[in-house]
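Apart from one protein chain that is not included, each protein chain of the complex appears where it belongs.
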Amino acid sequence: MEQIEFDYPSKRKVSRKAHVGVVGSGDLEVLLEPVEGESSHVFVRTSVDGFRDTWKAVLDRFFAKYDGVVRIQINDAGATPGSVLLRLEQAVEVSEQ
Amino acid sequence: MSYERDDANSINRQSFIELDARERAKALFDVGTSRELLGPFDRVESPWLSMQGVTPQADDGCVVMKGKISGQAAVVVALEGAFQGGSMGEVSGAKLTAALDLACADNEKGVPTSAVMLLETGGVRLQEANLGLAAIAEIMASILALRKHAPVISVTAGTVGCFGGMSLAAGLSSYIVLTREARLGLNGPEVIEQESGVDEFDSSDRALIWAIHGGEQRYATGLADALVEDDTQQLADVVRQLIAKGVPPVHRSSQVALYRGRIAALDTSRQWEPRELRATWGTSSSVEEKP
Partner (left out) sequence: MSEHTGIRGTVWFRALTGQAYPMSGDPDSVLTADALLGEDISRFLCVVRNPHARFPCARDGQVGLEEAYTLATRVREIIEQDKNAIKRPIIAIVDVKSQAYGRREETAAIFLAAAAAADAYGTARLAGHPVITLVVGHALSGGFLTHGYQANRILAFDDDGVMIHAMHKEAAARITRRSVESLEKLGETISPLSYDIRDYAKLGLLHKLLHVDSPDNPSQQEIQHVRDELIAAIEDARNSPVDLSNRLQSKEARETRKASILTRSMLEAQWADEQAN
């Protein structure tokens, strides 16, 4: 298991926290919480080691569009980059409801 | 009670099996009355998995919800079959035990509170081995204490099934609810094949597995109290009806003379066609029996 952390500058206040997904084979869970300040923090724990660059690419892409100030925890059991993005978008959707 | 397939309504049916543990738990309560306890944001997770390189889940695969069912207090504990096969670890086990104990304490204080366990589990989580087994022993003790006051209902819908030590927890419940997609047994086919050989149990024989462990067979042999369709509404209705029935006069696991007699009557010189048992074990359930 590998732990990876990232920070992204953000501005917009988010009102609700959101939890989606399950740590099942090929899937992941996302915990998204509003925080104070001007940067978002992402903490990833993944069962598949050695994919730091891939995680960075996926999260770069996500934060290119998303501007909420949040703390995100990802618990991953080997999801594809596509599934990771989908889960992140799903978490955003729940938090903006 | 058995509920026949009604294909005309299948389009309007909301599958229960397709729901995750959290959605399953919520679906059983009166609308708007449930709240989750020790949810994912409390982050009480397994302390043992990450030290073995396994990613933990923030709720340890166990969802506890409290609320009202038919206007009466109830707790629902749902195991998430997609996380580590729904296996019982230290934390998931402690959540289930504590929920049962708190319900028991409320009953003793005069607040009737029932419990529903949604069991999709292979039993002990082997990465937590002895703490998982100990947790199951404690869950069983807590079921025994609670079921004197209020019904404890176990539901297995599928697709994981209920196996290992947790099948004993199901066995101790006041009522067992299964779907046709559910399986219930102590030892899974792979384990039996490994321990006793392929002649004893061929784990690739799907038909044999369903004939023995399947929900339909368990119901037809009087080992389950209800057989329901994979339909969330129907399942929630059945849980309501069973809660309304209250504590059964005699629990199935206390009917020792009846079952000991049935075991004594079996011809053990050969393997049986599982259906043979239906004629002699029938659909007699604890619900109908007088104390």
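Letters are used for the chains, namely A and B, taken in the order the chains are written, and counting of residues starts over at 1 for each.
The criterion applied here is as follows: a contact is a pair of C-beta atoms (placed from the backbone, for glycine too) under 8 Å apart; a residue touches a chain by one contact, two chains touch by 3 or more.
These figures come from a predicted structure and were not determined experimentally.
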item: Where the missing chain makes contact, among the chains that are shown; value: B
item: Among B:Ala21, B:Ala58, B:Ala82 or B:Ala170, the residue in touch with the chain that has been omitted; value: B:Ala170
item: Residue touching the undisplayed chain, where the options are B:Phe29, B:Phe201 or B:Tyr219; value: B:Phe201
item: Of B:Glu128, B:Glu181, B:Glu216 or B:Asp231, the residue in touch with the unshown chain; value: B:Glu128
item: Touch residues of chain B, complete complex, unshown partner; value: 35-38, 42, 44, 46-48, 51-52, 64, 66, 90-91, 93-95, 97-99, 101-102, 124, 126-138, 140-141, 144-145, 148, 164-165, 167-172, 184-187, 191-192, 194-196, 200-201, 212-213, 218, 221, 223, 251-257, 259-260, 262-264, 266, 268, 271-272, 274, 277
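Just so it is clear, only the chains that are shown with their structure count from here on.
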item: For chain A paired with chain B, centre-to-centre distance based on mean C-alpha positions, whole Å; value: 33
item: Residue ranges of chain B in contact with chain A within the complex; value: 20, 39-41, 50, 53-58, 61, 80, 82-83
item: Chain B-facing residues of chain A, complex; value: 1, 17, 19, 22-25, 27, 29, 31, 33, 45-47, 73, 75-77
